[in-house]
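One chain of protein is taken out of this complex; the other chains stay put.
Chains: A, B, C, D and E, in written order; residue numbering restarts at 1 for each.
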Amino acid sequence: MFTVTVREHLMIAHSFHGEVFGPAQRLHGATYLVDATFQRAELDADNVVVDMALAATELRGIVAALSYRNLDEDPDFAGTNTTTEFLAKVIADRLADRIHEGALGEGARELAGIAVKLHESHIAWASYRRAL
Amino acid sequence: MFTVTVREHLMIAHSFHGEVFGPAQRLHGATYLVDATFQRAELDADNVVVDMALAATELRGIVAALSYRNLDEDPDFAGTNTTTEFLAKVIADRLADRIHEGALGEGARELAGIAVKLHESHIAWASYRRAL
Amino acid sequence: MFTVTVREHLMIAHSFHGEVFGPAQRLHGATYLVDATFQRAELDADNVVVDMALAATELRGIVAALSYRNLDEDPDFAGTNTTTEFLAKVIADRLADRIHEGALGEGARELAGIAVKLHESHIAWASYRRAL
Amino acid sequence: MFTVTVREHLMIAHSFHGEVFGPAQRLHGATYLVDATFQRAELDADNVVVDMALAATELRGIVAALSYRNLDEDPDFAGTNTTTEFLAKVIADRLADRIHEGALGEGARELAGIAVKLHESHIAWASYRRAL
Amino acid sequence: MFTVTVREHLMIAHSFHGEVFGPAQRLHGATYLVDATFQRAELDADNVVVDMALAATELRGIVAALSYRNLDEDPDFAGTNTTTEFLAKVIADRLADRIHEGALGEGARELAGIAVKLHESHIAWASYRRAL
Partner (left out) sequence: MFTVTVREHLMIAHSFHGEVFGPAQRLHGATYLVDATFQRAELDADNVVVDMALAATELRGIVAALSYRNLDEDPDFAGTNTTTEFLAKVIADRLADRIHEGALGEGARELAGIAVKLHESHIAWASYRRAL
């Protein structure tokens, strides 16, 4: 199994609901390093897992739509705790949609899965992995 | 599949038995960066894999019980090579025990597995992964 | 010249005023890795630059007073752009105050200077350095 | 499942064929950080996954045979795009050959698999994983 | 004194002349992480050292002019060893020229100095610092 990963980052504000979050119930924010990993059983004729330029462009677009915003005010997330693990799934699912739409090229239709890891600090990170 | 990881660190002395260890047969020491990863198929009602504050507290407790010690003198490890891979298992198993005791909350009982990675330097690390 | 550095982190929300900030004029947030460096010409009788436990405790206190907040609502920063470079100075100055109050011990009065570096992402950071 | 990883690095020149590569069709180069991971179900009698000194020596030898070269002129890669993902497989397969030849010791014959990750920059990396 | 740093990267081929370089006399290549640091005594009215968007754009332009090339064929470097330390100076001097031309804004004319650090691997890096 082969993988390729590209990194972007994201800076947002949000707050959480639930005592489990302690002080993070207050409006605060985070820089997330976003590592998007593309998996494929065999390389294509160019010897790549995916067109990395397209993959980076699509990831950048998905990240830009979330960046420099207060996620508490994003209608997509109304009443939702936008935790690190949840946001990993949001980004992975949006990438999967773009792959299914053909935005990463025809070859990307042979990807086996994707994984998105979000680092919220040097001591905490989360990931979500799914099939395609 | 979702994961959440928290990082701690550990500073210990120890020595190894066996020619395979070369100069590391002498009493020496290490700083281990300890990355504890919690895996779960679905997020809970708060949108988290685990109560990260509890997870960090439990990891800190397990690490503190090992820290600033000469592991050669720890009765738990008598006659045992406390290699990086072995210590990864020790910490993972102790975390699993705490999860089974309920210390990470009721939700943690739905964790699918845990993995512990120990970095012994910038050029070497080891991990152990187990089901729960 | 000797230095010792300890790292903490900080998660906040804020917004900026001025066209130079582009999309960062919107309410957003950041995780800052905070590296506080203490400088001293000679080591003390214990062979240290500063009591690292006290230094870490004081840094943690200063960081905690800022953490998990919307800095736009902090009266200390009313009408102020809380940029990365500005926050580095805030933390350095608060550390200097604590040093002058004796909170880092008598030995800390011989520190020559401090520097605070804030990493806002894997591709951008800022610092402020001052004498004591 | 246990793993042990050792890191080396590699500096090479090469060029790619195919429009997907954009400016990387020109002769350029890369530093690759090479992380070789060895997997094993149970530790051996010494409590290790593999003789790390032997593993590091073999990885260093494989890397040295590629280092400080123009891969476009390496007969092994004639007409081949030596992409990051492809080179991960080359190194993994050469390590597997050395394991099968006994170069990592008898114990290494019980390794379950290996994975090689190559970092081409701070924002892109690739990996290949195979059974043994 | 305040600083702000932005990171880019660069992938090039080159070779060196002189026995001191050993195997690096052969055509090979490198990924350089490029950290450009801007220094200034006081913050401007926006509370910044420099317009970070402009700084990043200019750095990206300077890096792009070098990227994905064989530096041995760049007329600017004919007969020159394009070592890591030398390239740090090239990039710093080109940034200084752009600052003097006003490309980083009027405020950038008050910068005290710049420093460029190039990481050639996880175990080696070089820097050049100059006044403006």
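The definition used in the following text is that a residue touches a chain if its C-beta (ideal position, glycine included) is under 8 Å from a C-beta of that chain, and two chains touch if they have at least 3 such contacts.
Please read these numbers as outputs of a predicted model, since none were measured by experiment.
Undergrad: Could you list which residues of subunit C touch the chain missing from the display?
TA: Interface with the chain not displayed, on the subunit C side: 1-8, 43, 46-49, 51-53.
Undergrad: Give me the subunit E residues in contact with the hidden chain, please.
TA: 16, 18, 20-22, 80-86, 88-89, 122-130
Undergrad: State which residues belonging to subunit B touch the missing partner chain.
TA: Considering the whole complex, subunit B reaches the absent chain at 7, 9, 11-14, 23-24, 26-33, 67-70, 120-123.
Here, only the chains that are shown with their structure count from here on.
Undergrad: In whole angstrom, what separates the CA-based centres of subunit A and subunit D?
TA: 27
Undergrad: Can you tell me which residues of subunit B touch two or more of the remaining chains?
TA: In subunit B, 122-123 touch at least two other chains.
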